[in-house]
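Heads up: the structure comes next, in structure tokens.
Removed: one protein chain of the complex. Kept in place: all other protein chains.
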């Protein structure tokens, strides 16, 4: 299958994603410069983490206007898989491809550490190799991961089984103390109604090989490959 | 702004002594213009010319088979095999950080990264070495908060992981915090770029941010003591733009990869002045610039201001005329503007024009060659000597030694630094194999089997008591930390933070420290490949403790054989490599428990140090050890506690018996050097002992790993602590102070 | 040249982490009587000379598109001659 990794000015996890999809999974992978207007031949697009446009004004606020974003939208409308990780998630929110918005972490600090995530649904192309209720250890690294959606949106997300990951303790309990950023209902990742656009704050690409001491993140990439094949 | 006339007062304001001004007259053969005076003043400032330190820095060993570039370039370069090189350097941003902690620290990080990518290396590691007054002072909390925020704000945005560092708190830094930033990058060994303005006729190109009135006189500020109103020196503060720097980084690396440049140098302190002077000076050429072409952010800037501006995120490049267009195209792709502002000439002159009108003309080489160089008087003071005397019989052994360990784990110098490094992205680039929290951090080098271990270290209390021994210890400890991660120490960079060098006792500290460091470098085979000197760290005549920080880089041939400091397995045997001596002088224990900063700091036997390191490294390389942790502040007891309570868990205790007749506090909390606690499985014991025997390092069996408590038996006493209790104290101390949050 | 002033604030009902922290810090500093703090953005957009109506229209459109995130933020525009 073929992955495309969108590179915005200020993206900095682009190469990390490439390393996983190309070197670890052995799948064809290409970088896509943000000024690209046409995309073809891709099965899955990754909007990587980083600080597009320095995160100035608001995270993702300027990147959403990159020429490539129209193509991303078309690609998703055609059913293609899109995964936004961290800054990628923030861009998807700003672009309106996913509902809600990101606020500053409650601590107002950037936080980089491993957190526990409970898998809330396995009926998505991104979690089909995971068990519902499974608890994953995956790192976060962000200053703006405080997910906000109004009550109506939140109700819809729940009703449509669109919350993929919640921050929990090691046993899978979504306690307030396990919430690293103040996110509503401990939400760490959500999907769109058509179930082909995922946004998540934690970084699965940072824990996908044994030398880094953690392979939990690989399961998300494996799910994508399984879905496409 | 109107150009003032050159009066005695103006000369003095520029920090030039009458003799130095005489020298300017000789070089020029006439009176300088105002712009020229500005250029001389920054080029001959302490910060740029190293006029007080140059003579002594020569004492550092700087050569080795693996050294590709030693001091003198923008950063040092060593060969790490596989056709790759590690490029690294450390630099101070103390004064700006004291005035504006966020921006001061941020621009410090931005500056050091430019030093590294200017050489063609992609930065892959950041570290920082910090010193503040005690956190009980709200102002120090404010400084720490801002500095950490600034380092995070810049480094995280650049996508360079900050994987290590150190931080200490002491009253001596109350009026003068230290912020030293370290960056390491990876380059092709045959693709190193240098700051040469070679080839007359070549064009000089300016890229990056527009020039504003930022930091004019920033360099001279770094060379002046703080007076009380220095917090008023505000408008010179520079604001960092990490997004701009990220674009610059990518664009510069792309231009270099296509081999389009002759030379390149970042505009750091002293901006356009030092970059153009140095590039011409190194190449023995001249450079002619037309300032009217320099992109500007503010209106009405005069040539003097443009030459001295320290606006951040700017680079100066030299290229052949034919390559100009291709270069411009690459920068355009990154939404950056590259502007040709001058050319290389063959007359050796730095010639500055303003719209065709000449405003300065100085022989470029002479600025550097004839820069003042001082052999400043240095002598030990009486008070300095008196500090080293300590009568141990006057120091009572506390009854409650269990409590002492708890107090030490609670002191901010020993406590967990998680609140700090959690704010740094230490995982981006997915290379970090050992995260912050162990003796040294380790990254893998993608595309090879290798790894690099890095650590920054300096115990300034030791340096305060005996700068020679303190300097030795800084090098030895940094090397030891890197060894504990499984690496062979290769080379180091330094940042020498001292008071006013015009005072003989400060100069004495400096000379002693440099000599001590040099001795250790020789013994351990780790040359100095780059560094930085920061003098005048004084407030109201009070100098900081001498703080010669070392940034050590080590190489692992097989990164899978990395090591961490925490216990891994029940029933592992515990050994001490090295020996505990009867030493209390200069210890954290002596200061925290007895309120004394005195005595002879721990001695360092370099031969023994080498053997200890060799033993530990060989044992790790052969896969014999499960953990290795050196003893530093707080001595053996703290080291053992850290082996129990750090790491991802589950956290294991230990039962230890200390058979020694030293006084119990020295045994537990003394800071004898050259000691490493290792844990090892039964089956590997013989092989381990064999190595120690062959190398000639003393080893002592301490006990066994296991259980939920740390238990230490000594001289009929039995001490015991639940690991979870110690862990909570250790993790809590700094976080609680900074956030008022409590952990679970 | 003319200037537009743009005020961007979090919508009512959206918790403001920054405001909360600042309020807390003000309490700690001993300021009494602070009931609430809300933190938003203040932007000055300098425009070339145009009619106030055009300026208002342009800046409002800037806000809708970029300067504010209307999912969580409100904005207000003032045109200064």
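Lettered A, B and C in written order, each chain numbered from 1.
The working rule: a contact is a pair of C-beta atoms (placed from the backbone, for glycine too) under 8 Å apart; a residue touches a chain by one contact, two chains touch by 3 or more.
As the structure is a computational prediction, the values presented were derived from the model and not from experiment.
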item: Where the missing chain makes contact, among the chains that are shown; value: A, B, C
item: Residue, one of A:53, A:89 or A:126, that touches the chain absent here; value: A:53
item: For subunit C, residues in touch with the removed chain; value: 1, 7-9, 19, 22, 25-26, 29, 31, 33-48, 50, 58, 61-62, 65-67
item: Hidden partner chain, residues of subunit B it touches; value: 99-100, 102-103, 209, 212-214, 234-235, 237-241, 243-244, 297-298, 311-312, 335
item: Hidden partner chain, residues of subunit A it touches; value: 53-54, 56-57, 62, 65
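Keep this in mind: only the chains that are shown with their structure count from here on.
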item: Inter-chain centre distance, subunit A versus subunit C - centres from mean C-alpha coordinates, in Å; value: 29
item: Centre-of-Cα separation between subunit B and subunit A, whole angstrom; value: 36
item: Where subunit C touches two or more other chains at once, by residue number; value: none
item: Where subunit A touches two or more other chains, by residue; value: 107
